[in-house]
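Of the protein chains in this complex, one is absent; all others appear in place.
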Amino acid sequence: MLRFKMNWPQLGLAVRCESCGKNEAALKLLMENMPLQTVQGHEMVGGWMIRNRSIYMGKRFFDIPPQDMETESMKDAPVGRISLLFPQGNSTEMLIKYDECEDFRSYVPVANVVAEDLDTLKQVGKLQWKSATRTKEVVIVEFVVED
Amino acid sequence: MDWKALKKEIEETAERSVEICPEDIMRVFEYEIAPERCGTGGLMLGPWFEGATASRYLIPYYIYNIIKLTKDSDLPVEKIRQQMNLMLPKALGTADLSGMWTVADLTRRTMACVNEMENRDEILELLNALYLYGSSINAWQNYRVKWGLSAAFMIPTRKELVGMAERSSESYI
Partner (left out) sequence: MKTFQQLKAEIEEQVAASTVKPDQDVLDVFKYSISKGGAGYPQDNQIFTTWFYGAPDCGYVTDWCYFLVELARDESYSMEELCKMARFWFVQPSHFGEYCGLYKQYYFTKEIDKILDTLTREEFVQLLSAFRAYIANVNVWVFQYMPWGVGYAFMRKDGKYFEEALSLCN
């Protein structure tokens, strides 16, 4: 089972993530680029999802053609789903659903936050929303492979 | 699907939108009405910012560029379809999610039609009709965005910036 961790040092919070059984080749490529850091953002239209608008894959070029990857909408995905948007070359976007959303756009699902950590994920989501709409405090997220 | 009927529908919709502001624009930009959960947390700035941009890209930019390239580079039908199917879906989804339903519906049906059409000139006629409609939508969005917000975000002059810097030690934090 492919596993990694998302860690938000400023918030003192972390969640464990594992493959969702879809697009494992894409997840593998993403994980080959870890450890990774980026700014934690939030979705502003489609609902309660945190969003990383730039994940830089500098170690391993992402070269899986889009037609070879399964897609799904976040509306239909379970809470905790981690999906990619336009993964290609050096970069991808990532969305993580932490509560309800109506977003019917297509994304590439790769992983889930484990069930025991969903409350923590929701906490991160609410804190990031506060940052996006009020405090503007920069929140960094780290991605680390787990053995 | 009858492309001529669709083209006529698009042209009629475009014609109406020349003088009458389309319902989608009134609903979302003027009256701040959106489908439930569209606009995270109920905030309409997201759908305005992202919905207006997506609509502007979807038709006035993407469709325009496909038409331009088709004419300039003699693009064959299969490449028109390839580019259309590659470029449009993300912006289409965002426009739809932001309440631009007619834009999304007409674009979706145009894509379905083009995917079945073989005559390049007819495809261009259909895309051009959509382009004209999309341009009108772009104009109305620009008209209805609540630009009064701008008054809250004034540009500081050099003198003001220097003045602020000189007073920085007075700041509580």
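By written order: A and B. Residues from 1 in each chain.
To be clear about the criterion, contacts are C-beta pairs under 8 Å (C-beta built on N, C-alpha and C of every residue); 3 or more make two chains touch, one makes a residue touch a chain.
Note that the structure is predicted; figures quoted are calculated from it, not measured.
Chemist: Taking the entire complex into account, which one of A:A25, A:A115 or A:I140 touches the absent chain?
Modeler: Answer from the full complex: A:I140 touches the omitted chain.
Chemist: Would you write out the residues of chain A that touch the absent chain, in ascending order?
Modeler: 37-39, 41, 44, 52-54, 56, 58, 61, 65-66, 86, 88-91, 93, 132-134, 136, 138, 140
Chemist: Applying the definition given at the start, please give the residues of chain B touching the unseen chain.
Modeler: Answer for chain B: residues 31-34, 36, 38-39, 41-46, 48-50, 52-53, 57, 61, 65, 68-69, 72-73, 79, 82-83, 86-87, 90, 145-147, 149-156, 161 touch the chain left out.
Just so we're on the same page, only the chains that are shown with their structure count from here on.
Chemist: Once you find the CA centre of chain A and the CA centre of chain B, what distance in Å lies between them?
Modeler: 27
Chemist: In the complex, go through chain B and note every residue touching chain A.
Modeler: Result: residues 35-41, 43, 45-47, 49-51, 89-90, 93-94, 96-98 of chain B touch chain A.
Chemist: Any idea which chain A residues touch chain B in the complex?
Modeler: 42-49, 85-86, 100-106, 129, 133
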